[in-house]
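Removed: one protein chain of the complex. Kept in place: all other protein chains.
Chains here go by letter, A and B, matching the order in which they are written, and residues are numbered from 1 within each.
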Amino acid sequence: MTMEAQADRIAWPEEAEVAERPRRRWLPFSPWHLVLFPLALIMLLPLVWMIVTSLETQAESLHFPPVLVPGSLHFGNYPSALRSAPFGRWFLNTFIVTSTVVVSNLLLCSLAGYAFARIRFFGRAATFMLLLATLMVPFQVVMIPTFLIVKKLGLFDSLPALIAPNLVSAFGIFMLRQFFRTLPVELEEAARIDGASRLGVLFKIVLPLSLPALATLAVIQFMWTWNDFLWPLIAVFSQRNFTLQLGLTVFQGSHDVFWPLVMAGNVMSMIPMLVLFFAAQRYFVRGIATTGLKG
Amino acid sequence: MGRLRRALASDHVAGWAFIGPAFLLIGVFGILPIVWGLVLSFQKSDLIDPNTPFVGLTNYRALAHDHVLRIAAGHTLVYTGVFVPVSVIGALFVAVALNRKIHLIRFYRTAVFVPVVASTIATSIMFLWLFDAQYGLANWLLGKIGVGPFGFFDSPRGALYAIIAMTVWGWVGFDVIIYLAALQGIPHELVEAAEIDGASRWSIFRSITVPLLGPATLLLVVWSSINALQLFDEVYFVTHGGPPPYNTAVVVWWLFSLAFRLGAAGYAAAIAYVLFLAILVLTMVQFWLGNKVVHYSS
Partner (left out) sequence: MAQVVLDHVTKVFDDQVMAVDDLTLTVGDGEFIILVGPSGCGKTTALRMLAGLEKVTSGRIAIDGRVINDVSPRDRDIAMVFQNYALYPHMTVFRNLAFGLRQRKVPSREIDRRVHEVSEILGLEDLLKRRPAQLSGGQRQRVAMGRALVREPKAFLLDEPLSNLDAKLRVQMRAELKRLHQRLGVTTIYVTHDQVEAMTLGDRIAVLSGGKLQQLGPPQDVYDHPVNVFVAGFIGSPPMNLLRANAVNGRITAGDLQLDIPGLADGDVVVGVRPEMLRPAGDGLPAVPFTVDVVEPLGDEIVVHGTVAGRLAGSGADDQIPTTGGGAELATVTARFDPQLRPTVGDRIPLRIRPEAVHLFDARTGEAIR
């Protein structure tokens, strides 16, 4: 079965898995629930507690034992959070950076990935090796010189500084190359015989067949960029250029004790990622599973 | 003319045209920094002054005398030594538990996967609040089972455990997905054959499942180690970027501070390269050891 199909079975279990034969006669349900239910609660606890706190008043939050159910749902924390810091601006910044990076990656990784997969050109093997080499080097080695490069290009402390180094990812090229190679070459050959150019083959034949892989790349890249902290910390200085992750640290510093407000800010920063996750859970799971299956 | 057209239409031109933009970008933002980083490590730089004199191996020699680095390295190793086994073994058992078709299984799986999408900062904020010494929910819950209360972030050890807890929370979903994929790759017939052979459920787990998960386990150990050695975000956030008393200093945090707060970028670059080397060596050792123990079926 294809790797994608295998990965899908993780997010969407079908019959082929271990079917449960309830053996015990003294429980109406499988005993595994006794293990899994508490586990699920523990995993969701920090998130749920964050949401609950974001709906409490200041007084309720500074209370021990903690107030588990707030007196009323104090939604006011949310507009307050938006007002107390340039949240809207940060949202916009993060959104601009992330979408640009995702779109750019989809385009450039497709082009390069396709070339590495199907086009025989001079130096292909060597450049591919070079590409793999960059994957092996940790970010810390690269971050200082990248800062200097960005500074030299005059991009320091601007959104382009966040975008430029991430316009294309070696991982994305590698992933799409692997995927393209699984497609039947005959389709592309037939198209070329029919007169299509290389570019035409890529856009009219290959990419339409690669939508799942592209979706996976988009989703994974979105997550990395949205959640990125270290590089924005280095490349950006003024608050008005902050991404959400940077903004949250400022938030934390200036609202030491005002937890409900901080939690509201935190919730808002997570909403896009959570929405994306629930809408595209299958692609997240695929992305991770295929990494593992190839690794 | 025909030859020119043919040359232009040739695969070589097409290939380079396709990889062109990517090649340029990775050249500038990938290859160049790798090389420049090495060069930097032999220089003295504060990132502002364009004059960066060459200082030979001074930076590398200084590594041995840096006592903050020693503390940071110690913390990093302790963190890695706890994080990797806890998250990988924990993920194994969780994946086995999740590998069945019962009611609510999608809910359970989603609950385990969701933390992966939370950013390091968002997670840190959640846990900072959860583990608050005065008002945190954690202390209240622990009190219910007769344990604590704990200071968590007030002490270096507590902070370390708290960071382990929050990073395990954030990463276990990733490991579980990898394990689930591997578990589903084990043909069900093998389990049936083992049952008929008389193996108990635990025996099947021990003799069949775990060995066949060897490759996945090795991958996760390597991946987790690499990530653990690079711990930064949570530590930066928890210490608010402040220096002494180096409660939870880790290598990358110290590296960052040296380069971007203390004006010692050349030295920081040297540390970065040594870290790179350490990761490389550790990975190779793990693979070498792993390949002796792990059996790859087919």
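FYI, a residue touches a chain if its C-beta (ideal position, glycine included) is under 8 Å from a C-beta of that chain, and two chains touch if they have at least 3 such contacts.
Please read these numbers as outputs of a predicted model, since none were measured by experiment.
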Exercise. Over the full complex, note down every shown chain the hidden chain is touching.
Key: B
Quiz item: Of B:24, B:193 or B:285, which one is in contact with the hidden chain?
Solution: B:193
Quiz prompt | Among B:96, B:162, B:182 or B:212, the residue in touch with the chain that has been omitted | solution = B:212
Practice problem: Quickly run down the residues of subunit B that touch the omitted chain. | Solution: 187, 189-190, 192-200, 203, 207-208, 211-212, 214, 295, 297-298
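The rule is simple: only the chains that are shown with their structure count from here on.
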Self-check item: Residues on subunit B engaged by subunit A in the complex (per definition of touch)
Solution: 11-16, 18-19, 21-23, 25-26, 28-34, 36-37, 40, 47, 94, 97-123, 125-130, 134-137, 139-140, 169, 173-174, 177-178, 180-182, 184-185, 188, 216, 219-220, 223, 226, 230, 232-233, 236-237, 240, 252, 255-256, 259-260, 265, 268-269, 272-273, 275-276, 279-280
Quiz item: In the complex formed with subunit B, which residues of subunit A make contact?
Solution: 6-7, 9-13, 15-20, 29-30, 32-33, 35-37, 39-41, 43-47, 49-50, 53, 61-66, 108-109, 111-112, 114-116, 119-122, 124, 127, 130-131, 133-134, 136-149, 151, 164-165, 167-168, 170, 173, 198, 223, 226-227, 229-230, 233-234, 245, 248-249, 252-253, 259, 262-263, 266, 269-270, 273-274, 276-277, 281, 284-285, 288-289, 291-293, 295
